[in-house]
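A single protein chain has been removed from this complex, and every other one stays in its place.
In this document, chain identifiers A, B and C correspond to the written order of the chains, with residue numbering beginning at 1 in each.
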Amino acid sequence: MSKPLPLNKVTSLDGLVGQIKSGMTIGIGGWATRRKPMALVRALLRSDVKDLTVFAYGGPDIGMLAAAGKIKKLIFAFVSMDHIPIEPHFKNARQAGLPVMELDEGMAQWMLRAAGMRLPFLPTRVGIGTSIADNPMFKRVTSPFEDGEELIAAPALKLDAALLHVHRSDEKGNVLTLSPDTFFDDLMARAADKTLITAEQIVSTAELDLARNARYHPFERAIVTAVAEAPFGAHPTSAAPDYELDMAHLKAYAASAESPEVWASYRTKYVDVSPEDYLAAVGGADAIRKSPKAIY
Amino acid sequence: MSKPLPLNKVTSLDGLVGQIKSGMTIGIGGWATRRKPMALVRALLRSDVKDLTVFAYGGPDIGMLAAAGKIKKLIFAFVSMDHIPIEPHFKNARQAGLPVMELDEGMAQWMLRAAGMRLPFLPTRVGIGTSIADNPMFKRVTSPFEDGEELIAAPALKLDAALLHVHRSDEKGNVLTLSPDTFFDDLMARAADKTLITAEQIVSTAELDLARNARYHPFERAIVTAVAEAPFGAHPTSAAPDYELDMAHLKAYAASAESPEVWASYRTKYVDVSPEDYLAAVGGADAIRKSPKAIY
Amino acid sequence: MSYSLAELIISAGALVWRDDGEVLATGITPLPRLAASVAKSLYNPALMITDGECYFVEEPVPLGPRSAPIKVEGWAPYPRTFDNLWIGKRHAMVAPVQIDRFGQTNISVIGDHAKPKAALLGARGFPGNSINHANSYFFPSHNKRALVAGEVDFVCSAGYNPARYVQGKPPRGLDLRAIITNLCVMDFNGPNKAIRVTSLHPGVSFDEVQDNTGFELARVEGEIPTTPAPSAEVLAEIARFDPHNIRATILKDNPPGDRRAA
Partner (left out) sequence: MSYSLAELIISAGALVWRDDGEVLATGITPLPRLAASVAKSLYNPALMITDGECYFVEEPVPLGPRSAPIKVEGWAPYPRTFDNLWIGKRHAMVAPVQIDRFGQTNISVIGDHAKPKAALLGARGFPGNSINHANSYFFPSHNKRALVAGEVDFVCSAGYNPARYVQGKPPRGLDLRAIITNLCVMDFNGPNKAIRVTSLHPGVSFDEVQDNTGFELARVEGEIPTTPAPSAEVLAEIARFDPHNIRATILKDNPPGDRRAA
């Protein structure tokens, strides 16, 4: 009997995009200007996929998808580029009436946790007393214990796909995220039917050195669907410690929200191009590696 | 105006015990034979404290407290010494009718999480279809969404005090747990009104090197009440990577369950003594450091 | 000693954390952040503060480009942030766009939520913050667009508005403390938790404050005190934590703390 082939989940950016279908609900990892799977978002912009319901702790990922008309409904607690507090493409889309479901940051990850535990809902006080709770998607649940408190029942935020950017992966989908902050990529991966990953580098399992790096391993490979190598795949956001955010590029991107014409020109130059041409257009690998550490 | 004094939470083992009052509900960190605050448990045995309700992922901590008659009610999912599957003192106490509340392992940490979020309960499917769910302490809650599923409402497992053993602490209660497995010490600390900590070493904040060791920092110092230095404070359980469990001593301890007389003699030799005399009685620091790595 | 209005605000702001014990002090936007820094340095060393990213630091990190490495004393990634705030171990001072008579604030939209006149940041963590831990607010421009009549356009942080609670009872975690503006300091200790002026910045009258507020203000009994000038020690700490003088860029024209000195 011949042994079956080992696992290999490696694909291309387009291979990842091929897993995303119009009408899906997707979650995008990272936070604002940190560790966003931007190469994958740009590949998504180049595809025919549309009518997405999107959740993210949003930054330029949301701005770009909104500018490209890919979003049917946005689920969010904020969309920001940190140093540019309000994402300008998001602002344009929102003011043009983009349908949204607005959440609290902490409640959002709690709803991801519900999905990741296959529970219909989780109770919380978050939202009580605010306009967030006016949304009829929230129900109420009463504690069956002596306290009898009425709490908000926050429904599970189930994702069809989670799009995440990590630092290292092997072919089997064992990954490392080396960033100072983990954010909620793990909860997104658990909440999703498919976890689609871009990695700065695909390396051997031994090179991951997981005995030493165990605490940088965010989730087990069984929930990873496919992986594509995407060097500088978070640019213009950061993938610290590999590289920091590119403030100059973020400003150029922000300026592209000024008019449809400026956006079209940004898009031609930076989106409708191959990853290699993108890297050249933004100044090359050395320039990205030299970006100074961001201060928050 | 003179500046106020810096924080200093350092006390002695007896200082920690002084925070524990008869009748309290306490949680004990670690897991079975790993990172148990045994020096603190022995100090508790030497005190007048009694009538404790105790939760733990139990090992010899529970066995000793049970043998000493300190437990009014045990909340548990198992009590084991891993290589000695059933803790013999626990077995004696249980068969003599020690009142218990039996939980599932995963449900227990979920109930700690409820307490750590100040929620009255959390929903779960765990327990459905089993005798665990026959306990009237559990209520039912119905999903207010379309699914209408009936789930178990697991009440918050609120602790008066959490007793934890860590590898390093500074005077302010910034701690590091360096073990391969984190267990649920963080949830216990959040679920507790007081978090009482023993540390292998108390060092300066700089020596914790938290910029590099961030991922070994289990919780913020605001939830730490007091810290005592207790070198080899987990013995005979392990505090890997500092030292491994002492199988020979665990066997001697297990044998002490044979009769009240053998237990009395164990107690005289290993419990009713100072930490220094204990260390000498179990063979000294070098012997503990030479214990081979446990295989599970 | 002369001082700017920004420095007066920082000095007054620092006092909100003085008796908080060991909690996370979060100040969002430069003046609240400097206030938290001064509070930790001079009044309450037990406070936890962060580098603005994901580490707890032993000493406040100065604003802007840094000349020294930060002294890390703990990890504060976002998951930990919620773990901490849900047990109430925090007092935040933030800078909303609107506040109403209930203390409800807004940073989400101006106008209709479905199609806003101005889309702002989004509710962020305001809902959870407001019902779990102490909150104070800073407004750089005290006027009726900020301190509004009626309700704020979208209630991001909860306040003492009985209409929004079961049987009118706010959750036990709701704990609104202070509002500091370019005109005065207020708290929530008026009748039925009404917003109350507790001190007026030098040269400001209660009537001026009321005229610039969209709702009726309570006032402390008797003569309203003047917000105390920052001490030399406070000013020195402010300068230390703001070496690039970012505080001079926050309020239009960087006015003096005592407007009569202008």
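Convention: contacts are C-beta pairs under 8 Å (C-beta built on N, C-alpha and C of every residue); 3 or more make two chains touch, one makes a residue touch a chain.
Since this is a predicted model, take the numbers as computed values, not measurements.
Engineer: Indicate each shown chain that the hidden chain touches within the full complex.
Structural biologist: Counted over the whole complex, the chain not pictured touches A, B.
Engineer: Which residue, B:8, B:22, B:130 or B:274, contacts the hidden chain when the whole complex is considered?
Structural biologist: Of the listed residues, the one touching the omitted chain is B:130.
Engineer: Which of A:14, A:51 or A:220 sits in contact with the chain that's absent?
Structural biologist: If we include the chain that is not displayed, A:220 is the one touching it.
Engineer: For the full complex, which residue in B:13, B:43, B:64 or B:79 touches the chain that was left out?
Structural biologist: Answer from the full complex: B:79 touches the omitted chain.
Engineer: Can you tell me which of B:183, B:232 or B:253 touches the chain that was removed from the display?
Structural biologist: B:183
Engineer: Tell me which stretches of subunit A touch the chain missing from the display.
Structural biologist: 1, 3-7, 116-118, 170, 172, 174, 186, 190, 205-206, 208, 210-211, 214-215, 217, 219-223
Engineer: Can you name the residues of subunit B that touch the chain not displayed here?
Structural biologist: That gives, for subunit B, the contact residues 31, 76-80, 85-86, 90-91, 94-97, 99, 102-107, 109, 125-133, 150, 180-184, 295-296.
In the analysis below, only the chains that are shown with their structure count from here on.
Engineer: With chain centres defined as mean CA positions, report which chain is farthest from subunit A.
Structural biologist: Following the centroid criterion, the farthest chain would be B.
Engineer: Express in whole angstrom the distance between the two chain centres, defined as the mean CA positions of subunit A and subunit C.
Structural biologist: Chain centroid spacing, subunit A to subunit C, equals 31 Å.
Engineer: Whole-Å distance, subunit B centre to subunit C centre, using C-alpha means?
Structural biologist: It comes to 40 Å between the two C-alpha centres.
Engineer: Just how far, in Å, is the C-alpha centre of subunit B from the one of subunit A?
Structural biologist: Distance between chain centres, rounded to whole Å: 38 Å.
Engineer: Multi-chain contacts in subunit C: which residues touch at least two other chains?
Structural biologist: In subunit C, 54-55, 77, 86, 173 touch at least two other chains.
Engineer: Two or more other chains touching the same residue: where does that happen in subunit B?
Structural biologist: In subunit B, residues 214-215 touch at least two other chains, as defined above.
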